[in-house]
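Coming up: subunit A.
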Amino acid sequence: MEKYINNYVIVTIFILLGILLPVVALTVGRMLRPHKPTEEKKTTYESGNEPVGDGQIRFNVRYYLFALMFVIFDIETVFLYPWAVAYNQLGLFILVEMAIFIGLLLIGLTYAWKKKVLKWNSI
Partner candidate 1 sequence: MLADIPILSLITFSPLIGILILLFLPKQNSRLLKVTAITATIIPLALSLWLYADYDGAASSKSYSESATWVNAALNKETMPDLASYVFKFQYQMGIDGVSLPLVLLTTIVAVMAALASVHVKKRWKSFYLWFLLLEIGMLGVFMARDVFLFFIFFELTLIPMFFLIGIWGFGGREKAANRFLIYNGLGSALMLMAFVMLVMTAGLQVDQIDQQTQHVYYSGSYEIIKENMTAPDSLVNASPESPLYLSDTMRWSIFILLLIAFGIKLPIFPFHTWMLRVHTEAPPSIVMIHSGVLLKMGAYGLLRFGVFLFPAETREWAAVLAVLGVINILYGAILAFVQKEFKLVLAYSSISHMGIVLLGIASLNEIGLQGAMVQLVSHGLISALLFLIVGSLQERTGTTELGELGGLARSLPFMSGILLAAGMASLGLPGLSGFIGEFLSLLGLFDSMKVLTAIAVLGVILTAVYVLRSVLSITFGPMPERFGALRDARLIEAVPMIALLAFIILIGVYPSVVTEPMKHGFDAFLQQLNVKVGG
Partner candidate 2 sequence: MLSSYLTLAAILFCIGLYGALVKRNAVVVLLSIELMLNAVNLNLVAFSKYGAVPALSGQVFTLFTIAVSAAEAAVGIAVLIALFRARGTVNVDEFDEMRR
């Protein structure tokens, strides 16, 4: 039990250290660096041209599709990992079950492939 808690204390410490460094570095940096803002400095950079329109443009829906694909396949690992850990201790049927599970996912992938979700044709 101690080990369990200690492990996560370490993880917490790492996270805290991770947060601490940027905070410290940026604070120190603020003391060191100059601060002379002008209007030109604050414009959006578009390779030297006058910026046109808003930066937060509507982007291609394709990104969403990839996000969807990611969600599905990443969640798969939630089942895949425990299965992988326990694989050696269980019988043949577990292989069949996972074959069915993954098989269905592969069909999903084929579907997306065939429906040209995976095809990238512009930005």
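Inclusion criterion for the candidates: all candidates are chains of the complex that A comes from, given by their letters.
Observations
Here, contacts are C-beta pairs under 8 Å (C-beta built on N, C-alpha and C of every residue); 3 or more make two chains touch, one makes a residue touch a chain; residues count from 1.
Small disclaimer: the values here were computed from a predicted structure and weren't measured.
Applying the touch definition to subunit A and the options 1 or 2 in this complex singles out candidate 2.
By the touch criterion stated above, subunit A contacts candidate 2 in their complex at residues 61, 64, 67-68, 71-72, 74-75, 78-79, 82.
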